[in-house]
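Note that one protein chain of the assembly has been removed; the remaining protein chains are unaltered in position.
Moving on to chain A:
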Amino acid sequence: MHSIFARINNTSALLSSCMMALLAAIALSTLVFTARPEGNVSVASVQVYSGNTRRYATKRQDLAFVDFNITADFAPLFNWNTKQIFLYLQAEYNTTTGIKNEAVIWDRIIRRKEEANVNVIGKNKYNLRDLSTNFKNAPPASYSLKYNIMPYVGALTYGEAARNLRTCCVPPAKDPCIIFV
């Protein structure tokens, strides 16, 4: 009972049980917060160009460019267990053939409460393309702003902050052919 081995054994067992209890308490304590921030998404314009991006299979396909305006405040989501919030704006549409598509066109990482007030007028960061390589028969798309809270310890949570109810039509492709790298 008094050998060094027994002492080390006991202290390390106590240390690990206390550590696990502390981590569990931190993870569970964040369940108390149920803030649901609201924001606003509006789409200014959608333009479609036919282009060739060498990133994907080298074929000509339609690429859509979306100009949007986002305002939202995510400060209520920050607590002691929030490491960062990942925001993403996605376009959702169902084609006439029955394929449901959701694509993220813009994202941002918020690491501190001071940056949590988001007011962005921008355009899509990522290529928006369709499986059938053209947007000819594409129905109007709706745009939603979603967030993912990543904690220091515990479970990841997701939520939706805003949705553009007035869906915008995707126009047919314009003639200018632009080559993208």
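Operating definition for what follows: a residue touches a chain if its C-beta (ideal position, glycine included) is under 8 Å from a C-beta of that chain, and two chains touch if they have at least 3 such contacts; residues count from 1.
Following the convention adopted for this analysis, contacts and distances are computed from a predicted model.
Novice: Have a look at "glutathione transferase", "very-long-chain enoyl-CoA reductase", "Polycomb group protein FERTILIZATION-INDEPENDENT ENDOSPERM isoform X1" or "Signal peptidase complex catalytic subunit SEC11" and point out the UniProt protein name belonging to the hidden chain.
Specialist: From the choices "glutathione transferase", "very-long-chain enoyl-CoA reductase", "Polycomb group protein FERTILIZATION-INDEPENDENT ENDOSPERM isoform X1" or "Signal peptidase complex catalytic subunit SEC11", the unshown chain carries the UniProt name "Signal peptidase complex catalytic subunit SEC11".
Novice: Who touches the missing chain here, A:Ala21, A:Ala44, A:Ala75 or A:Leu131?
Specialist: A:Leu131
Novice: Which one touches the absent chain: A:Phe33, A:Tyr49, A:Phe65 or A:Phe86?
Specialist: Final answer for the missing-chain contact: A:Phe86.
Novice: Even though one chain is hidden, which residues of chain A still touch it in the full complex?
Specialist: 23, 27, 55-57, 83-84, 86, 88, 90, 97-104, 109, 111, 126, 131, 146, 148, 150-156, 158
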